[in-house]
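All protein chains but one are shown in place.
== chain A ==
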């Protein structure tokens, strides 16, 4: 009952997006078929059965529209189609395809519904379905929120099955053999006598057949590709340095550009002198763009050097110039008028707190940069007839919209060639670099412009992970955790990000406290309150969005309470866990790590559990306190994604997420001085070094009812597990990231 009442008070962030967009959200719009974009330029003899499969006489092309930022999703999408089509790797090409509402993300909306992932009630499931429909209505094509596999799993297998059955139909038409007697294998239809007709040979006939929609998906027990280790399609090119990323591309006649943008992000140039820059070798022009200046030159390096040589005086930032002001704003945000939502309120926190000795703690999580290895870049060519864009981006249709808005073309005249990306971590959800490249190219119609950010500009212009502050109170009784009351204050990432896309948002932000409100613990008195601080520095979704900060606060404080109760950190978490799938994750990690076993001198272990994007993740970190600092020895991770589609890629993604979470927890922070980010490059915002990296053991469980993505969920539990391990080894409790401010790591 409590749940229903809570929901009735809430509006949905994404809901207001649709209203602002003027979308009438009716049955017709949900049910209508969206045109297949592959039909637009289909040549004679080419066949397409749906937006994901195209076949001609020479080759089979599978469209893998989710952006690949290194997570390997292009391969897994292709495998989903290939499994049902009976294709082997090597028998097809892949393409990211063209932006289209046909590639709407069915799964991205579910996370915005304000229900715990563990809530499978009718109301919760209905709301999620509604959010999915909304995604279709607005045609939201996007990669993010670890939604690629949830979005693709059924849809792409269905696409492959439709193609397979239609090709069998074509073979039957050509040979006269009944469909029931036909099989498929290795990219061919097999006749009863063993004759193989390659799909490519059937393309012309298939092109004239209405795709067969009544298909059955393969039973997982018969899978040839899925569920087994696959060699990623990009791995040879990546390993040999031959894969072209956006930053590697060139277009004939292209001019190089670099930007010098307002580091205070207010777009205000008080004055500037570009005389020296214009006189530098190779420089052809300096032009004004929104938010700053752009230099055009005959190569990237010269453009960057000249950009640095411009003498600019910038205006004041629209946020506190110094860090103290940011933290003070958070401190002042724990007030009733800034209440965003009380996400959990179970038991009777106030009475419990009044009756028992109260344990209190305050936590902090800093701004951190996305800092992908491949700095932002884009090539744009604007002509009177249309615009072409080459870049890596996670929101292709929003890209089309903003480019068309700048140049005055129709959205359909904007052709986007999406590229493999050298990382993103959320940075390539932003459109600024696309806008800037387009503004420059629009001033030089006919000339392709390649904009490349320097690393320093990438850091200066990043929209980092939000800062957050947590204030926790709790009680223990009879050796057990009794009350956990966590309040969190942070600016809304979603509001900042959606605001730049032109979508005002309303209602509570479920990401604000994700990782703290959605952990399925049955703590007797459990309250989670989120306060929405005013917008400070502009922020953006960073890998796992809200959960790295809120999960650190929540699990660290739970660990403090368990310590106070004198209970075992693992056993007490298992005892409190209210959700079978999640409990099994904790039990698995306890088993893998031989929790409770002997430890060496000065060794300590910490466990943390954080649910993120529907994935329960438990991590155990083992450290040794050495004379030179903390050494990370081993990490064990168990998580549940419902179904592991590629065990090797899965393991790699989890390991990468753990390293990412640990490295940032130890080393990384963006601070502002004079309104500008003080950290300009990796030296001051380090990744984890290879020699510091622990051995990481991974187990993917398959008990969950829904298939989930694993790109982000391994990140949030890493920091609290490490802090808890350090406490176990040293007795020192770390309540603020980055940890290197308090101790050395070796």
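Note that a contact is a pair of C-beta atoms (placed from the backbone, for glycine too) under 8 Å apart; a residue touches a chain by one contact, two chains touch by 3 or more; residues count from 1.
FYI, contacts and distances are computed from a predicted model.
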Undisplayed chain, where the name is taken from the UniProt record, one of "Tripartite tricarboxylate transporter TctB family protein", "Isoquinoline 1-oxidoreductase subunit", "MacB-like periplasmic core domain/FtsX-like permease family" or "Ni/Fe hydrogenase subunit alpha": "Isoquinoline 1-oxidoreductase subunit"
- request: From the listed residues A:165, A:340, A:572 or A:686, report the one that touches the chain absent from this view.
  value: A:686
Sole contact to the chain not displayed, among A:417, A:631, A:706 or A:740: A:740
Field: Absent-chain interface as seen on chain A, which is shown
entry: 628, 679-681, 683-684, 686, 689-691, 740-741, 744, 746
